[in-house]
Each structure stands twice: as structure tokens, then as C-alpha cells.
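Let's look at subunit A:
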Amino acid sequence: MISEQLLYSLAGIGLFAIGLRATLLHHMLLPRLLALNVCGAGVFLIFIAIAYAGVENMADPVPQALVLTGIVVAVSATAMALALGRRLEALKDE
Partner candidate 1 sequence: MIDIMAILLIFFGLFFFLSGSIGLLRLPDVFSRLHALAKADNIGLAFVTLGVIMLEPNILNDIKVVIIWLLVMAASAISSHLIARRALREHRGDD
Partner candidate 2 sequence: MIEILWFIFDIMLVLLLLALAWTTCSTQDVMRAVTLFIAMGLLLAVIWARLKAPDLALAEAVIGAGISGALLLSAIKDYPSNLMVSHRSPVMRGMINIFTIALTILMSWAVWHGIEMSDGKRLSEQVASQLSISGVSNPVTAVLLNFRAYDTLLELAVVLTAVLTVLILNEKRADHKVISPLLQGMTRWLVPLLVITSGYLLWVGAHAPGGAFQAGAMLAAAMILLQLAYPSIHQGFNLYLLRLLLVIGILIFVLVGLWMMLLNDDFLAYSPAWAGSLILIIETAATLSIATALTLAYLGGRPTGWENGLKKSASHKDSHTDNGRVK
Partner candidate 3 sequence: MMTMKSLRSSAKLSLALLAFWLILTAGDPASLIIAALFIVLAILLKPPVDHSTRKTRLNLNFSGVLQFAWFFMLESLRGGIDVSRRVLSVRPRVDAVFYDYSMRLQRPYAQQLFISSISLLPGTLCADLDNQQLHIHTLDRHMDTPEGIRQLESLVGKIFGEAL
């Protein structure tokens, strides 16, 4: 059980690092947003990796609930950022 927890939480850290690096490297909004979302996915993965309790058991419900809200908030935040970016582009054209 510990080996799965370790494997997946290390994968989560990897995902976070990949996302973070790309967020810092890119200038444009859309690539940055994608990278931030990859980052977020990494955080979710760490949560759920630690919640893992073996193949027979359900994962710990509290982190599951947190990540569930996290997913919905992430998509709303992405939508908001896209809207801000679109408005910015429109203002630039003016």
C-alpha cells in the first residue's frame, strides 16, 4: 500500500514540477493556463495518493471531497481566466 502511495505521490510531484516550470517559462495566457492546470492536477494526485487505502478499500473520503470541489473550482477559475484574457485581447485591438 505504501509503495502505491509513494509512486503516485511522486508522480503528483512530477506533474506539479512540470506544470510549474512551464508556467514560469511561458508568457502567453493559454499555455500558462494549461500549465497551471497541470500543476493543479499534480496537487490533486498527491492528495488522492495519500488517501489511497489499498485495493479493497475506498480511498479516504475527506481528501476525495476536497479534490472534488477542487476540480470544479479549477474549471471555473480557468473559465474566468479565459474570459479575462479574451477581454484583454479585445482591448488590445481597440
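The rule is simple: a contact is a pair of C-beta atoms (placed from the backbone, for glycine too) under 8 Å apart; a residue touches a chain by one contact, two chains touch by 3 or more; residues count from 1.
If you want to know what made the cut, all candidates are chains of the complex that A comes from, given by their letters.
This one's a predicted model, so the numbers in the text were calculated from it and none came from an experiment.
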Item to check | Touching candidate - 1, 2 or 3 - for subunit A as found in this complex | outcome: 2
Next on the checklist: Can you tell me which positions in subunit A touch candidate 2 when the two form their complex?
Outcome noted: 2-11, 13-22, 24-31, 33-35, 37-38, 41-42, 44-46, 48-55, 57-62, 64-69, 71-80, 82-87, 89-91, 93-94
